[in-house]
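Just below is one structure, and these are the notes that go with it.
Yeah, one chain of the complex is gone here, protein chain that is, but the others are all in their spots.
The chains carry the letters A and B, assigned in the order they are written, with residues numbered from 1 in each.
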Amino acid sequence: MTQSPTLSRRPASSGSPLPRKKRQRGTDARAGYTFLLPWLLGFIALTVGPMISSLYLSFTNYNLFEPPKWIGLDNYTTLFQDERFLQSVGVTVGYVVFGTPLKLAAALAVAMLLNSKRRGQGFYRSAFYAPSLIGASVSIAIVWKAMFGDSGPVDQGLSFFGINLGGWVGNPSMTMPMFILLTVWQFGAPMVIFLAGLKQIPGELYEAASMDGAGPVRKFFNITWPMLSPVIFFNLLMETIHAFQIFASAYIISNGEGGPAGSTLFYTLYLYLRGFSDFRMGYASAMAWLLVIVVGIITLIFFRTSKSWVHYSGDSK
Amino acid sequence: MINRRHFLTTVAIGTASAAALSACGNGSSSSGQTGSAEKPVTINYTWWGNDDRAERTRKAIALFESKNPDIKVNGNFTDFAGYWQKRATEAAGGGLPDVMQWDLSYLRDYGQRNQLLDLGTVKINTDAFEKSLLPSGQIKGKTYGIPTSTNAFAVYYDPAKLAPLGIAEPDGSWSYKEFNDFLTQVGTKSNGALYGGTDYTGVWWMFNIWLRQNKIEAFTSDGKLGFSKDDLKKWWNLTGSLRGTNAIIPEDRVTQLAPKSPFGSNATATEVTWDNFMAGYLGDSGAKELKLVPVPSDDPDNLGLFLKPSMLMVASAKTKFKDAAARFIDFMVNDPEVGQIFKTSRGVPASKTQRDGTTFEGTDKLVVDYEKSIEKYLKDAPEPPIVGFGTLEASFKRIASDLNYGKLTVDGATDAWFKEAEDLIKQNS
Partner (left out) sequence: MTTTASPTHAPTDTAAPVYNPKSESVGVKRAKSAIFHAAALILTAIVLYPGLWMIASSFKPNSEIGGQNTSLWSNNFSFDNFVTAMDGIGGVSTLQFFTNSLILALGAVVGTILSASVSAYAFARINFPGRSLFFGMMIATLLLPFHVVIIPQYIIFQQLGLVDTYVPLLIGKFLAGDAFFVFLMVQFMRGLPAELDEAARIDGAGHARIFGSIMLPLMKPALISTSIFSFIWSWNDFLGPLLYLNTPEKYPLPLALRLFVDQTQSSDYGAMIAMSVLALLPVLIFFLIFQRYIVEGVSTQGLKG
């Protein structure tokens, strides 16, 4: 039987990239390390040191100017009495829990809409990707504030349907929905990856299902979802990690303050403020490592549970 | 045997060691390396600001180089927010530029931690400076910063907005009650189309001025808070009855207008802030003319006003070219031609030599005239604020904003701010 050329056939169903079936007999350490050399060099020279350094600093009091002072677990214990920290956790979790699935759902829906043999696909693809081209600059903050301000297009659009919320920008309970829409708006990358996955699903499957009288809903759940699950898994993992680390847009839209009323005080924004505005780099490092642990656990859980819902085409052999 | 902690410190790729180095790096007290016209030394100068300042600074540097052929100046610049992250990173790595434009808020953070050169050890002429101004660049007897220019607090208003409402222009002698009434009048007569102003109790420096009007120092000389919770409560209650009315612009509007200020966006009739923001407000609002009057005070003889260095010049503690750095700073703060180049875009020139050598017209003249008009009320500039002042100022603004959002009561806001301030003072002591 031939291999199915499916994207992310096995992003690591067992938490490792090792294919179950060994492609070569034995191991090939020399070739392996030779090819891995660039990454290994970069990892050792530029990444490991700074990572360990930040881990060490998380146990110290370090103000950037004077040598760090060892204080053991103090930073970690202080975190849980810090109201702003707890607020930033709440904000970020809300964003991850609501923003990520919505963004992925939007990306998937649009990808499915574009997955047909019609004219203008290149145009639509470019149009939908365009927002993702724009970097996080002050221009984006100005544009976004205009869109969601009093009597901006969103306000007017909602008023048309009889919903009068006023401007979202200045309303602490509406800034989170605004941020979620901002991330959904920049759905280009996952959309493109979904589209690629969809294109790989053999058309024969749908033809066969049509002959059996399956409707679009059944086709989606019986064919699209399982065939696409490796791609969904990949996007879910990447977008979740990114969502936990949202920084640039948060920094720019709230002018680095996390306002109004702390409603956009995202985790990494608070971490940044602690490290570079308050000069408490030890504290910031503790925040960073706490995030590594939490997101690391979530990543592990993702990999573990993926076995039950992610279907790799090559697994059957 | 290497213990684990020592190992980690070593692996920490110099983070620790570089910081240690920077703490004890300025051993030499000589004037540093000097250059000649044939072999000039090169110093690095960095500033924050917009393209306009970049252009003016380029001219000033060219002038300096033509007058001092033995020194070359490498200029570089970034925006304000990026500026401080870059400086913090450089300081941690032990490599600040030789000469830097500086902000009073950060003078203690860097000065007290041995990052800045004691300018008392090099030759910079300060004869033409007001004696009341220099202490604001000094910490514990050492001079870390020389003010380039000054600014003072003022109430801005746009006469063209008051006239159609039939409101007389203020003359600047007003009590807080009169000021509040004025704000209310604007809000009422315009029927909410124009707000009176922003909630001035959210501005740290205005609070500082009010404290001085009541003869209270904001910080004690040993770096503690000089005022009580009751003082702060009193302050935040000053506009208690105005919040939620048209006298004060609602906080959600302020958020929405940012990064522009409400005044610059033509949403308010007044703004209480530094007088050197004039050019910015004119540009943002498109207004023909803006005017400045003094801040309110309940004691007409004590307005609590002072001149603050709008920016300072500092040098790195580790510069190899102390002499060249000193000559450049001296030139930037004293030279009349530099005054002609910058006008009031850095603030009103602090050195009398420079101020007298500069001709002020239009907007520039407004600012200079304002500072002249308040001369008789001026008191000594405050010492550089405590370590971590930038954080305190930001949290003051943030908590006052929460107060305006109704998320906190005055009592709750006061407790919240004091908790943060006390934490910070404990952290940095």
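In this text, a contact is a pair of C-beta atoms (placed from the backbone, for glycine too) under 8 Å apart; a residue touches a chain by one contact, two chains touch by 3 or more.
Computed from a predicted model, the values in this text were never measured in an experiment.
Peer 1: So one chain is hidden, and I want to know which residue out of A:79, A:102, A:158 or A:205 touches that hidden chain in the complete assembly.
Peer 2: For the chain that is not drawn, the touching residue is A:205.
Peer 1: Spell out the interface residues on subunit B facing the chain that's missing from view.
Peer 2: So the residues of subunit B touching the missing chain come out as 12-15, 18, 44, 46, 48-55, 57-58, 74-82, 85-86, 89-90, 92-95, 97, 257, 259-260, 264-267, 279-280, 282-286, 345.
Peer 1: Even though one chain is hidden, which residues of subunit A still touch it in the full complex?
Peer 2: Interface residues of subunit A facing the absent chain: 1-12, 15-19, 21-24, 26-29, 31-43, 45-47, 49-51, 53-54, 57, 64, 110, 112-118, 120, 122, 124-139, 142-147, 149-153, 185, 189, 192-193, 195-207, 210, 234, 238, 241, 245, 247, 268, 271-272, 275-276, 281, 284-285, 287-289, 291-292, 295-296, 299, 311, 313, 315-316.
Keep in mind that, in the parts below, only the chains that are shown with their structure count from here on.
Peer 1: Can you check how far apart subunit A and subunit B are, centre to centre, with Cα atoms defining each centre and the answer in Å?
Peer 2: Roughly 39 Å, centre to centre.
Peer 1: Would you mind writing out the residues of subunit B in touch with subunit A in their complex?
Peer 2: Checking each residue of subunit B against subunit A gives 5, 8-9, 11-13, 15-16, 19-20, 22-23, 81, 84-85, 88, 91-92, 109-110, 113-115, 250-256, 258-259, 388, 390-391, 394, 398, 401-402, 405, 407, 424, 427-428.
Peer 1: Show which residues of subunit A lie in contact with subunit B when the two form their complex.
Peer 2: 49-50, 52-53, 56-57, 61-68, 70, 138, 141-142, 145, 149-150, 166-167, 169-172, 255-257, 259-262, 276-281
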